[in-house]
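Every protein chain except one is present and positioned as in the full complex.
Entry: chain A
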């Protein structure tokens, strides 16, 4: 009771102080967000837009009631700055903070949850009060923005762009870029190209991907891992070795978006499909699989959900889709993304259930995912469709060999666990429930002997 009253009055005092002395930090200077620094930061560095920031905070309503505290969760709150992930007051307020700073923020509803409020805690038109401490000092640093959450492309924005729209795949962009490797500048040019086809101008795929997240006028630094850079092949033209890390400075001067799928009519989609298919095949032959995926992907996005086609159109559409899925599967196999490869094969087989390539590629992908039985089924189906397919024959024996190895390993692992049970099971041939399957996956000894016999046979043929 008393503490409640104490915090309440404390809250009121702070709110009053903010109204009186707080600095207006809104760009519009409308006193929507007022700030008082309680303890200045330890360093002079502020986070950049897109940085991952760590903040500890406590939030109260005007009546002093606490509605949220990161301390209650025992961990700082993490978000990407300046991306609209948090209420406006926070994107504005945290951007002004320095590492280690502690400050108070008073936020008008227009900069918080407005008239809608935020059920169940924030009522309509509520002014919010925050005590925020930038936890940067606890956690080393603000981090650059990891664009695809895989550490492959990191961006730090030097100058924010205008508006909200980004170039999409297929958009035409005009950029200025400078490329660095180990501190050496290897490229510097103004260039106009189509997003997804930067490779035609010796620009690595990572830049295409980063451009899709940039806005007009934005100037940023992009750090690329080799996968998104020039990869294993390197780039002899620029004297870049295999698996090099790259740094680019990019300015997006202007761009014109490609049409969205729903804006194109069927005829246009079919015409374009032929164009991008060829383009995709060109990239594929050059071993540029990521670029090829983009081109084939366009066909899928245009045609997969297209309804109301005439018979002729639908035939053409199906044949494009089939080719696209089969080629995508091949690309994903090369990129070692097996689950995606299987998905594409499934779709291809949905269009043509006896497609030899589709079956074979799905088998390959499943084999690489250690799904030996399923892989074997696929290769067997290939043989049903085309008994002459030698590759499929030899793949079947690979499957069998792998199954055996795998089962042996499984058996060793589980054997210890349920030794007694397994032994008794062997003695009491009577017991026949399916439970063993769950318990020790290995009981299929019979299943093992036959394939190993076939195995020898198949090898004999080779």
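We adopt the following convention: a residue touches a chain if its C-beta (ideal position, glycine included) is under 8 Å from a C-beta of that chain, and two chains touch if they have at least 3 such contacts; residues count from 1.
Going forward, contacts and distances are computed from a predicted model.
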The chain that is not shown, which UniProt protein name from "Anaphase-promoting complex subunit 4", "GLMN protein", "Tubulin epsilon chain" or "Signal peptidase complex catalytic subunit SEC11" does it carry?
-> "GLMN protein"
Residue of A:20, A:44, A:72 or A:311 in touch with the missing chain, whole complex considered = A:72
Absent-chain contact - pick from A:87, A:177 or A:359 | A:87
Which residue, A:260, A:304, A:346 or A:384, contacts the hidden chain when the whole complex is considered?
-> A:260
Could you please point out the chain A residues that touch the chain left off the display?
-> 57, 59, 67-68, 70, 72-73, 77, 79, 84-88, 90, 113-122, 149-150, 163-166, 168, 260, 262-263, 307-308, 339, 417-418, 420-421, 424, 427-428, 433-435, 438-439
